[in-house]
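Structure provided below as C-alpha cells; questions to follow.
Just one protein chain is left out here, and the rest sit where they should.
Chain IDs A and B follow the sequence of writing; residue 1 opens each chain.
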Amino acid sequence: MRILGLAGRRLAASIPTLILILIGVFLLLQFAPGDTVDAMMAQMGGGDAATAKELRKFYGLDLSIPAQLGNYLWRLVRLDLGFSSIYGKPVSSVIIERLPPTILLMTASLSFAFFFGLVFGVIAARGVNRWPDTLISTLGLIFYATPSFWFGLMAIVVFSVYLQWLPPGGFEDIGTVRTGIWRVLDIASHLVLPTLTLGLIFLAIYLRIMRASMLEVLNLDYVRTARAKGLDETRVVTRHVLRNALLPMVTLIGLQAGTMLGGSVVVESVFSLPGLGRLAYESVVQRDLNTLLGIVFVSALLVISVNFVVDLIYARLDPRITAGG
Amino acid sequence: MDAVKRYFRSPAAVAGLILLLIVIAMAVSAGWLYPRDPLALAGRPLVWPFSNPRFLLGTDNSGRDIAAQIFYGARISLLIGGVATAIAILIGILVGAFAGYYGGWVDNVLMRITEAFQTLPNFVLLLVLVAVFGSTLTTVTIAVGVVSWPAPARLTRAEFLSLRNREFVQAGRTLGMKNIQLIFGEILPNALPPVIVYASVVMAVAILLESALAFLRLSDPNVASWGNLIGLGRDVLRVQWYVSAIPGIAILVTVLAVSLVGQGLNDALNPRLKGR
Partner (left out) sequence: MSGKETILSLDRLGVRLPRGADRTHALRDVSLEIASNEILCVVGESGSGKSMMANAVMRLLPNEVTIGSGRVMFEGRDLCAASVAEMREVRGAGIAMIFQEPMTALNPLRTIGDQIAEMFSIHTGLSKAEINTRVLALLADVRIPDPKVAARAYPHELSGGQRQRAMIAMALALDPKLLIADEPTTALDVTTQAQILKLIRDLQQRRKTAVMFITHDFGVVAEIADRVGVMQHGVIVEQGTASDVLHHPQHAYTKQLIAAVPPLKAPPPRALAADNILTITDVSKTYRTGGFLGRGARVTPAVKNVSLNLPRGATLGIVGESGSGKSTLARCIVRLIDPDAGSIVLDGSDWAKMPREEVRRETRHIQMVFQDPFASLNPRRKAAELVAQGPIVHGTPRAEAIADAKELFSLVGLDPSSADRYPHEFSGGQRQRIGLARALALKPEVLVADEPVSALDVSVQAQVLKLLAELRARLGLSIVFITHDLRVAAQICDLVAVMKDGAVVEHGLAGEVFGNPQHPYTQALLDSIPGGEFAREHDTTAV
C-alpha cells in the first residue's frame, strides 16, 4: 500500500510537468508558418480568403492565443484532442488506431534490450578484462554507435532482399486475411527486424550499465560479508549482487522511455509500420499541427505511465524507498 | 600529467583518438581534395564502388560522387555534433549548477522544466522544432542542442548536490566568499570532469539525431550530410545498397571514435574505476 501511495504521489507530481509540456508546445506551434486551415486549403487545392476566414472562425483560430490555449486545455480535460483536417477524423481516433503497433514495438524492444543487456552485462562483469568481457564490451560500443535507421536498412537488405526470411516492412500481411494464432505469428514476423533495430542501441546501453553496476556492487562491503559467510560465487551473485545491481538498470528504463519512443519515429518510418512515430513524422510533413500536438500529449502520457510502472518496480526492489520517502 | 599517460596506456582510447583524428582530417581536407561542389552532378548515376577510379566510392542515384559527399559530410557531422554539444553542455551546466547549489524552489522550478524536456521524447520535440523553425543548418544545430541538455543538467545537479555540503565549500563560505564565487570558483571545477566526459555521449547522440533527421529528409537538404545520403540511397536499396551502406559506416566510425575517446577520458580522469 505504501508503495502504491508513493508511486501515486509521483504520478500526481507529473501533472504539472504534463501541463508545462502542453503549454510549451502549444505556444511553440503558434510560431509555425501556416496553421491547420492553411494545410486544409492546400489539401483542397486552394480556396479563397473568405472560406479561410470562415474555417478559422469554425475552428476557433481567430481568437487570441491565450483564449485558444484555454480552449485547448479545456477540451483536453474532456479527452477531446481536436480534429485532424488531413485524416478527416478526430485526432484521438487517429492516434488510437496508431497506438497498438508502437506499444507492441516498444514492449518487444524493451524486453529484448533489458533481457540481453542483463545477461551480457553479468557475463562481462564476471569475466572482467578477459576475452568475454572484451568481446561483449566491444560489441556494445559498436551497437551504440550504429545509427538505428541504417541498421534497419541493412537488415532489410540482408534478411528480406537476399535471404528472404523476413518481410521488409508493414505491420501485417494485407494480402491474405489471417485469424487467431496465424495472425499473431504474422505480426510477430513483421516485428522481428523493427524490434532488433530499435532495441540495439538500448541493448548496448543496458549491458554497459549492468556491467558497471555489477562491478560496483561486487566491490561493496556486504559482498565481502557474503563471501566471509562461505557462499560460493554463483550464490554471491544471485543472492547478493544481482538485485542490487539491477536498481540502476530499472531507473534507466524510466529515463530512457522518452528516447525509445523517439527512436520509434525513425524505426517505424524505415519499416513502414503504421504506428505513432510514423504518424508524428507524417503530421510534421503535412503540417497537421493538431495531430502533432495530440501526439505530444499522448507520448508524454506514455512516458509518464512507463515511469509509474518503473517506480512501482523500484519500490518493490528497494525497501529503503518506502521507508523515509 | 598522469591523466594523459593513463589515457595513452589504453589501446581502445588511442584507437578512438586515431579514428577521430582521421574524421577531422577528412573534414579539413574535403575542400582541397574535392574542390567542386559535392552536390553537383559528377558522372553517371549508380556507379558501383571501386569500379571507376574517378569515383572511388561510386556515385549515387543522381550521379554525385559519394566519396566527396562522405568527406564533406564529416564537416557537417562534426560541426553539428560539436556546436550542439556545446549548447547542450552550457545550458546543462547552468541549469544543473543553479538547481543543485540553491536547492529549494529554484531547484523545484528548474527540475520541473528539465523533467518536462525529458518526458517529451527528444526526437518528437526535435520534429516539432524543425516543423516550426524550418530545417536550415543553423536551426537544426540549435534544435539538436536544445533537446540534448536535460541529461547534462541532471548530471551537473547531482555533482553539485554532493559537493555543495562538502567541507571545502563550507570553508569557502566561512572565508566570506559570495555564492557566485563558490559556484563557479570552488564547486564547478570539481564537478566538471564527469560532465566533460559526458559531453562525448551528448556529441555521439547529437550526431545520431542529426543523421536520423537528415535520413527523414527533415534536415538541411542543401548540405552534404551522411544522413541525407542514406535517405537518398533508400530508393535504390534493393540493388545499389552501397549508396546507403557507405555513409552509415562513416557515421558508425565517427560515433564510435567519439565514444571511445569519451571512455578513455573517463578512465584517465577517474583511475580508481579502471580495471575493476
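Heads up, the rule we're going with is that a contact is a pair of C-beta atoms (placed from the backbone, for glycine too) under 8 Å apart; a residue touches a chain by one contact, two chains touch by 3 or more.
Since we're looking at a predicted model, the values are computed, not measured.
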(message) If I consider the whole complex, including the chain that's not displayed, which of B:112, B:173 or B:217 touches that chain?
(response) B:173
(message) For a quick check of understanding: of A:17, A:160, A:244 or A:264, which residue touches the chain that isn't displayed?
(response) A:244
(message) Using the document's definition of touch, tell me which of B:10, B:61, B:181 or B:270 contacts the absent chain.
(response) B:181
(message) Touching residues of chain A against the unshown chain: what are they?
(response) 9, 220-222, 224-232, 235, 239-240, 243-244, 317-320, 323-325
(request) Could you list which residues of chain B touch the chain missing from the display? (result) 166-168, 170-178, 181, 186, 189-190
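Just so it is clear, only the chains that are shown with their structure count from here on.
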(message) As a quick test, compute the distance in whole Å between the mean CA positions of chain A and chain B.
(response) 22
(request) Would you tell me which residues of chain B are touching chain A in their complex? (result) 112-113, 115-116, 118-134, 204, 208, 211-212, 215-216, 218, 227, 230, 233-234, 237-238, 241, 244-245, 247-248, 251-256, 259-260, 263, 275-276
(request) Within their complex, state which residues of chain A touch chain B. (result) 14, 16-18, 20-21, 24-25, 28-29, 31-33, 128-129, 141-142, 144-151, 153-154, 156-157, 161, 215-216, 219, 255, 258-263, 265-266, 269, 280-281, 284-285, 287, 289, 292, 295-296, 299-300, 303-304, 307
